[in-house]
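Only a single protein chain was left out; the remaining protein chains are all shown in position.
Right after this comes chain A.
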Amino acid sequence: MAEEAAYIPYVHCQTLNSHGHALSSVKFSSDGRLLASASGDQTIRTYAINLKGDRIAEPAQVFTGHDSGISDVAFSTDARFIASASDDKTLKLWDVETGSLIKTLHGHTNYVFCVNFNPQSNMIASGSFDETVRIWDVTTGKCLKVLPAHSDPVTAVDFNRDGSLIVSSSYDGLCRIWDSGTGHCVKTLMDDENPPVSFVRFSPNGKFILVGTLDNTLRLWNISSAKYIKTYTGHANSQYSVSSAFSVTNGKRIVSGSEDNCVYMWELNSRKLLQKLEGHTEPVMSVACHPTENLIASGSLDKSIRIWAQEN
């Protein structure tokens, strides 16, 4: 366990055991007030984040309605709505306050694997096992575009900070960047060997993408030069779509889940492994970093969510 001078380690604060099945995704809302979790038990749950209280995360709402396990969940920018992607081939749009279902988006022909809102929250992008990325209109629920994105299941979709670009990754080893307005492919990023890509997201300024591949590696790619500039290793990722995140609240870091039941944290620039958060008893599928506080949430196949904070 590497320690930097003046590095304050994260410690385990809370465990949430509300779900009845494995966790697939955890996300913080952009104002940091809520945490959402999606699970194979066909429900999504939200928790209110209260940093001053005893328990940081208090269960708030349960969203039921999907007929199959859920793979991903996303908050709209104003945290009024959440969208969920499920194995029942649909996406559902829910009202966060009331927990009620607003809309169901039909169109995908296979499991929907990933979902994200654009920053303006008037469009939703979703990736599916049917190898396409779909862009939906939030107001009407209509599918605006079908992008013929990949030749294998699409594992992640993300919008950049002004919503003009979408990045998608797939088991076919490619990451593709699309213009969200026209639906045209702008760039394809691939390496000589193309291991299946399990996760991708934009950096906060939209110039880089963090790519997780099933050869136990995380890479930071520069989009314009189409080359990777940083590599992070040490964790285990060869089977599941493990998500990773940027942590920018206290120094620039990369946080990722791992199949060896730990959460890994590296320094972004030096690529040094800073800490391994242990506690889960099964592979950690998803991690999320709070937008303003030094808080990390991790969801695992052991059905629990753990909250980690920096001790002060």
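The criterion applied here is as follows: a contact is a pair of C-beta atoms (placed from the backbone, for glycine too) under 8 Å apart; a residue touches a chain by one contact, two chains touch by 3 or more; residues count from 1.
Keep in mind that, in the parts below, contacts and distances are computed from a predicted model.
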item	value
Name under which UniProt lists the unshown chain, selected from "Glutathione S-transferase", "Exosome complex exonuclease RRP46 homolog", "Protein RBL" or "V-type proton ATPase proteolipid subunit"	"Protein RBL"
Which residue of A:Thr155, A:Ser203 or A:Ser300 touches the chain not shown here	A:Ser203
Touch criterion as defined above, residue of A:Ile8, A:Ala60 or A:Cys143 at the omitted chain	A:Cys143
Among A:Asp31, A:Glu97 or A:Asp162, the residue in touch with the chain that has been omitted	A:Asp162
Option from A:Cys13, A:Ala60 or A:Ile102 whose C-beta touches the chain left out	A:Ile102
Missing-chain contacts mapped onto chain A	76, 78, 80-81, 93, 101-104, 106-107, 109-110, 120-123, 129-132, 137-146, 148, 151-152, 160-162, 164-165, 176-177, 179-190, 192, 203-208, 220, 223-224, 226-231, 246, 248, 252, 268-271
